[in-house]
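With one protein chain held back, the other chains of the complex are shown just where they sit.
Right, chain A next:
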Amino acid sequence: MGAARVGVVTFPGTLDDQDAARAVRHAGAEAVPLWHADRDLRGVDAVFLPGGFSYGDYLRCGAISRFAPLMEELIPAAQAGLPVLGTCNGFQILCEAHLLPGALTRNEGLHYVCRDQAIRVENAKTAWTGDFAAGQRITLPVKHGEGRYVADPGTIAALEAEGRVVFRYLDGNPNGSVNDIAGIANEAGNVVGLMPHPEHAVEDLTGAPGVDGRGFFTSILKRFVNL
């Protein structure tokens, strides 16, 4: 079996695609560029929707990207079990695409926030968190203006009850998210979205202090070895 192939999507205005591809390569997988206008997932084993300001965040973050030709392929594939990770704008797109419930709204403080953020891994059983321990504390950068997770009370209760709150902010909530939610998963656990950026925490030289982001990529690779 060759190296696992992880697709990295570029929309107009995507910013962290190069970083995401690098993180995938560092973990030993092949990063496969996926272009928004192509109806083609190129046979990848998993997909990373990176951060940025796709379509300039016009209308609503992620609202336009969700209709991209590539998404017409990605949405049914994710529903059928393809592992998908969305960070930041990628998380927003997953919510707009209804692959994840709820929405990301303007930060409570009304400012963009870039900082190194402690979070707790609440669920280590998703496709992207298997290499962490439940309850593990990790540090990843956050950098967003619209990261306040909201959903109706019934959805929040269900997410909490089903263990689908995958990450929670520690030591101060950067955006006012309900229940300090930093990231969630779908029911099957193959689709995960979070505001923090694991791809910015994979090297000692650059990015956030530490390399806690590596676990996301090693998790997904182990899954393919085990398949």
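As a convention for this text, contacts are C-beta pairs under 8 Å (C-beta built on N, C-alpha and C of every residue); 3 or more make two chains touch, one makes a residue touch a chain; residues count from 1.
Rule of thumb we're sticking to: contacts and distances are computed from a predicted model.
When the unshown chain is looked up in UniProt, the name that turns up among "Polyols ABC transporter ATP-binding protein", "BNR repeat-like domain-containing protein", "Phosphoribosylformylglycinamidine synthase subunit PurL" or "Transport permease protein" is "Phosphoribosylformylglycinamidine synthase subunit PurL". In the complete complex, the residue from A:45, A:73, A:180 or A:199 that touches the missing chain is A:199. Contact with the chain not shown here comes from a single listed residue; of A:57, A:73, A:180 or A:212, that residue is A:57. Annotation for chain A: contacts to the undisplayed chain at residues 12-13, 15-16, 18-19, 21-23, 52-53, 55-58, 111-115, 141, 143, 145, 197, 199-200, 203, 205-208.
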